[in-house]
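The complex appears here without one of its protein chains, the remainder shown in place.
Residue numbering begins at 1 within each chain, and the chains themselves are lettered A, B and C in the order written.
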Amino acid sequence: MTVGLVVVSHSERAAEGIREVAAEMAGDTRIEAVGGDGQGGIGTVPDAIGDTIGSADDGDGVVVLVDLGSAVMNAEVAIEMGDVDAVIADAPVLEGAVNAAVAATDPNATIETVREQAEAARDIEKL
Amino acid sequence: MTVGLVVVSHSERAAEGIREVAAEMAGDTRIEAVGGDGQGGIGTVPDAIGDTIGSADDGDGVVVLVDLGSAVMNAEVAIEMGDVDAVIADAPVLEGAVNAAVAATDPNATIETVREQAEAARDIEKL
Amino acid sequence: MSGDGEAVVAAVERVAERLEAERDHLTQLDSAIGDADHGGNMARGWAKAAETARDLDDPDPETVAKTVGKTLMAEVGGASGPLFGGSLVFAGAELEGGITPETAVAFAETYLEKVEDRGDARVGDHTMVDALTPAVHTFKKSIETDERPPLEALAKATDAAERGVAFTVPIRARKGRASYLGWRSVGHQDPGATSTLFILQELLRTVA
Partner (left out) sequence: MSGDGEAVVAAVERVAERLEAERDHLTQLDSAIGDADHGGNMARGWAKAAETARDLDDPDPETVAKTVGKTLMAEVGGASGPLFGGSLVFAGAELEGGITPETAVAFAETYLEKVEDRGDARVGDHTMVDALTPAVHTFKKSIETDERPPLEALAKATDAAERGVAFTVPIRARKGRASYLGWRSVGHQDPGATSTLFILQELLRTVA
């Protein structure tokens, strides 16, 4: 069993691209991407997020990475309405997803340790 | 004249998706995306980054947002080899791009003010 | 009680019409400090909500509120989806016993709390909370302390929301997309506060 990851972005392409980048570091970890308004436009939809959290869950819970304001709120709504043990990481979405992917490969990983690592991405210095 | 932006990611899809998200707040600002290894895979290529910086420049310089380690180095190489006044922001790529897009719409924007705003994205609290 | 439910459906239809009429206006406000979609978001979401509400069979107010909220969550997108929609679903539960002055106050208070929690926004952040807070405070006070009839309380609440909308203009945004603009957000009226006022005005017209 492993912790699952979900990447939520306003742009479906961004969500999928970020998943690609993180998947490079993810071993067998399940990472799902969801984004867009469901009609090819920019936005996020709670139902779609909820379904995606459901598919990422393997019994050990899910850590959710989000991009901007309304993605956060819609992810919260999705988690409240669903029955998966899921938490949102307060982290930059791409960098947090990469960190989380690495953390989730630890056999002792829990949603808390994965979230913590995702949030540590805030402090990454790139230069 | 305006400051241009370039989004560099290991995933071409991520770069383009991030550009979409940032473009929502960008007014007339020029935002270009570049990513991938040039063969449909994950990676970054300095030449492609250099060309993209060239197309984003309007005379006022370019701020570059990058995702991970090697994108940083390849962007540095591209900047050194090119003749555009460009700087890399030490910022999370998506969140920094959104902040930079907004900052670039300020009529008094310079690459320094835009970079600064991009870097402030580090401190965004999402929850 | 089922009469109440029909009145709520009628109110939702009025709101939908009004937001359609204000589509360009709201989008214009959102284009100054956001991403120019608030008019479309609201018009589309409430049109769909009105449609769904009309199809309900002998509905009670709670069911209408929750149905509208869920439809908004699914259709609106952006920040307004979870804020207007999610809060309506949540506050709708307060109408379980039908609409009375007491349940209306509980509904209003719960709605405001949910918006504040979800958006992590407080009054003065240049959001819909700035219109909601004076409206809810005034409504509650008019009913509970001044013992005014609900219609008068709602009229006062609507006036109060108007002051809240005006208050967003001269202050700096601290939440939502407008907050990215920093000081440049000063001088602009908040779109979500404005649409909140329009909704209140239509509720008032329905009961008046």
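Here is the rule we go by: contacts are C-beta pairs under 8 Å (C-beta built on N, C-alpha and C of every residue); 3 or more make two chains touch, one makes a residue touch a chain.
The model shown is predicted, which means the values in this text are computed figures rather than measured ones.
Considering the complete complex, the chain that is not shown touches C. The chain not shown here touches chain C at positions 122-124, 133-135, 137-138, 140-141, 144-146, 156-157, 159-160, 163-164, 166-167, 169-172, 183-184, 186-187.
Simple rule for what comes next: only the chains that are shown with their structure count from here on.
In terms of which chains touch, the assembly is arranged so that all chains touch all other chains.
In whole angstrom, the spacing between the mean C-alpha positions of chain A and chain B is 23. Chain A and chain C have CA centres that are 30 Å apart.
Across the assembly, chain A contributes 42, 68-69 as residues in contact with two or more other chains. Contacts with at least two other chains are made by residues 35, 177 of chain C.
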